[in-house]
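Below is one structure. I have some questions about it.
A single protein chain has been removed from this complex, and every other one stays in its place.
Residue numbering begins at 1 within each chain, and the chains themselves are lettered A, B and C in the order written.
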Amino acid sequence: MKDMIKKLIQPFAVVFSHVLRRPHTIQYPYERLVIPSNYRGRHVLDMEKCVGCGVCARICPNNCITLVPVGGRRFKHPQIDYGRCSFCEMCVRYCPHDALSMIDFVELSATSREELIYPPQKLAEIPSVKEALPQLKKELTVEVTESGIRYIRRKV
Amino acid sequence: MSEEPSKRVMRISWGPQHPMSGQIRILVDTDGERVLNIIPDLGFTHRAIEKILENRNVVQGVVPVERMVMVDTANNALAYVRAVEELLGIEPPKRAQYIRVIICEVCRILSHLYGFGLGAESGGGYPAVFLWSTADREPFLDLMERITGTRWSYSFFVPGGVYRDFPDKIKDKFLKTLSYFEKRLETYRRAWFENKIFEARAKNVGVLKPEDAIRLGAAGPSLRSSGVSLDVRKNEPYEAYDEIDFKVVTLPEGDSYARLFARYLEMVESVKIIRQAIENMPSGPYRKSVSPFKRLPKGEAYARVEAARGELGVHIISDGGFKPYRVKITSPTLRNLYVLSQLPKISDILLADLPVIMYSFDPWYLDADR
Amino acid sequence: MYTLNEIIGSLTKFIGNLWQFIFQMCMSLAPVLFIPGLTFILLFVTVVIWFERKYLAHAMLRMGPVYAGRVFGWLQCIADFLKILTKEIIVPSDADKTLYYLAPILLPIVDGLAIAFIPVAPDWVIFRGFGYGLPLFLAIVSLGPLCPLIAGWAANNKYTVIGSLRAAYMCIAAEIPLLLSAAGIAILAGSFDLVDIVEAQSKMWFIIPGFLGALVFFIGILAEAERTPFDISVAEQEIVFGWRTEYSGILFMLTMMAEYISLLAWELLFITLFLGGYKGPVIFGSPFISNIAWVLIKLGILTAIIILLRTVFPRFRLDQAIKIGWRYLIPLAIANIYIAIIIKLFFPFVV
Partner (left out) sequence: MKEEVEKELVEAIKSKFPDVIEEAEVLRSKRISVTVKVDKILEVARFIRDELGFDYPISAGAVDYIKEKQFQVIYYLLSSKKKVVLMLRVNIPRDRPIAPSLTPVWSAMDFHERETWEMFGITFKGHPNLTRLLLPEDWEGGYPLRKDFKLSSKEGS
């Protein structure tokens, strides 16, 4: 009986302790987690380093990279179809000249499949979060303390 | 498949369009509330991963294999990578083995937190635990983000080691997260495992005796909660598990409650394993280079790994080409679904018990369908 | 022949009478229109749904409604209401159309009618029921469980049939203890009239002598209003949404409203029977406002407790719930009747 009452009362206490906590929700377009610098987001292509060897296209498990000619350049350069890309980093790992890299940018949504195909010129640009997310107001970092998780908010 | 066996029996299609079923259809023959027969109908997420792997070389192969179980990617990748390493005859460096153990155990925690939250929700009206556990995955995902570069499907294990080194400056944060997590585990126990109504719902429901569990081929915590001590980590120690002190969680009851509680206890063990692995991690190289553009040696290799849902086997057969000739993946969920369909004393089960039993097996249908 | 004065005199008299008549009409309609009538019911539903969503969200470490209405998302329910009005009503092809439409319309009406018997102030009752308010209330509310049965059958869906049968089982298991524990209170008060019952609690709330009855009644409310841990007839993990599965658009909203209206009706009865109804120390000066305020305060606390249960407990299984009803609640309710009789016979000074 004592055990039963404990098992009926105890959950109330635990739930109450959660009601007063700050929610874990991140209101995305207005807030955004700070992504570590080694994050595997969008590719950035260094056209000066790329020699068009095609290793990235061969190693890509999803066949999302094709080499396309770029006007005024000697070599073909990779074009990435983000509709197929699984962000596995294989192309970056096996690039013999370190021409490809991945940066902490993940705002890649588009309204059509054609927009998801990034030609080399577009890959060469370094995107800015400000432009992709004009609503962004705060950036968050997760901090684990002994007592709990805290989201530290910082104005952009 | 859809005809009803008789007028008296009502065949309910539990899924795939259903709030709790997931990507599966389970045909349930009922007589009133009483369940007469459970027929799983799989294949809604079949992606032919075995066929894809026949058309990818061994380095590329890690990527599709990981997509089998998104919450438990590391263990899946490890099974494949270990099979490849066995085939190539290479042994990863010691440091890589420890890093692999850490990441696999974090994945086990992530996976169990998810499955355990769903288990709480399956009892009905208790989604709070599910969202708490989802929230508590965040610090671990953050750590993984810092180590591997993504939150899941890491593509981090490569044949010959791990792709990046374990950043030593993260150790402190890791240990802090673990001690925080241990406190949270206590919260889950108090809120959920010691909840009278949940006990009433899950205890003595869907009991699986040890001999039945072995005969029907239950996998993972579902098997061990029936009192059978079969754990690949202990029986066939891989990576650094033979240098780490941990115990295999077994519970004697074999009911739904025990299956869920076994997952909880495994998380406690995982925390211990990670602590030891971080402390004892040797320094040194973390990767041996393996070229993806070389022919594989002729032969075969069968690697087994204890994934979060149970034993995962990858059998690679090579005929000496660039790509594996055949890859056979043995997934735990497929076996657990068979156990579900053949549960002994099925007539004791009521319709309301079905989600509880189902989620006590922690099914991941993508794993079953491959 | 009438003189002008006489005409004016009679006109004035007529207008005066008319005015009095309209005033009386309004006064008698006021309970219907405002409290505890239509406006109050709609407000209650809106506020409780908003509060429930917000509370559940915070218990789950979420935020709940945020954007609609800016401050705590207080407009969210109204926004949802407007959205749901524009939704198409999809009727299953093999459904029994008449019954399919009838059930969700009937259900809020039945539960709403029962509220007519509840006093929120000494003479502020829509219909006193010739001194038989309590049995009339229970009689009308017990029509409610018929609607899920009709709805579940009419929709021609396996989930709805199971859900409606579960609802019927639950109602039988819950209503008998409810009736019995209410009977105990009627004995204590010596009257079936709800106003008399409230007046009889001026010395002591009946929750103290009738503690067992209150417990039974509270659990009965949970079962009757399909609240956790007895929301078995809409168990979404098993049978999608029980007998409501096939409803869409405004019909679905009516079924959802009916759930909260029946909750309101039962809570008001609980307050009337056990918590001293509109009784309480005078606040805000005016006894009338004070009475209503006390009802609202008690209602708020009771609703909060019921909503709170939703985050704490999983759902019972049908057989467990029925077992609770028949094996524990009915004996407790009968014990409550005995206690009431003993108090009435031997300690009449207590109440």
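Just so we're on the same page, a contact is a pair of C-beta atoms (placed from the backbone, for glycine too) under 8 Å apart; a residue touches a chain by one contact, two chains touch by 3 or more.
This structure is a prediction, so every number in the text was calculated from the model and none was measured.
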* To do: Can you work out which residue in B:Lys51, B:Lys183, B:Lys247 or B:Arg295 touches the chain that's missing from view?
  => B:Lys51
* Structure fact -> Logged for subunit B, residues touching the omitted partner chain are 1, 42-43, 46, 48, 50-52, 55, 86, 214-217, 228, 230, 235-236, 300, 302, 304, 311, 313, 315, 317, 325-326, 328, 330, 334-335, 337-339, 342, 369-370
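Throughout what follows, only the chains that are shown with their structure count from here on.
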* Central chain (distance from its CA mean to the mean of all protein CA atoms) -> B
* Structure fact -> Distance in whole angstrom between the CA centres of subunit B and subunit C is 47
* **subunit A-subunit B separation of Cα centroids, rounded to whole Å** => 25
* Touching two or more other chains - residues of subunit A -> 11, 15, 18, 24
* To do: Please set out, as single numbers or ranges, the residues of subunit C touching at least two other chains.
  => 59-62, 311-313
* To do: Could you please specify the touching residues of subunit C with respect to subunit B in the complex?
  => 56, 59-62, 158-159, 162, 165-166, 228-229, 231-232, 235-241, 310-320
* Residue ranges of subunit B touching subunit A (in the complex, touch as defined) -> 56, 59-64, 67, 128, 132, 135-136, 138-139, 142, 145-146, 149-150, 153, 155, 163-164, 173, 176-177, 179-180, 183, 187, 190-192, 194-196, 199, 292-293
* **subunit A to subunit B touching residues, read off their complex** => 4, 6-8, 10-11, 13-15, 17-18, 24, 35-36, 38-40, 58-62, 86-90, 93-94, 102, 142, 144-149
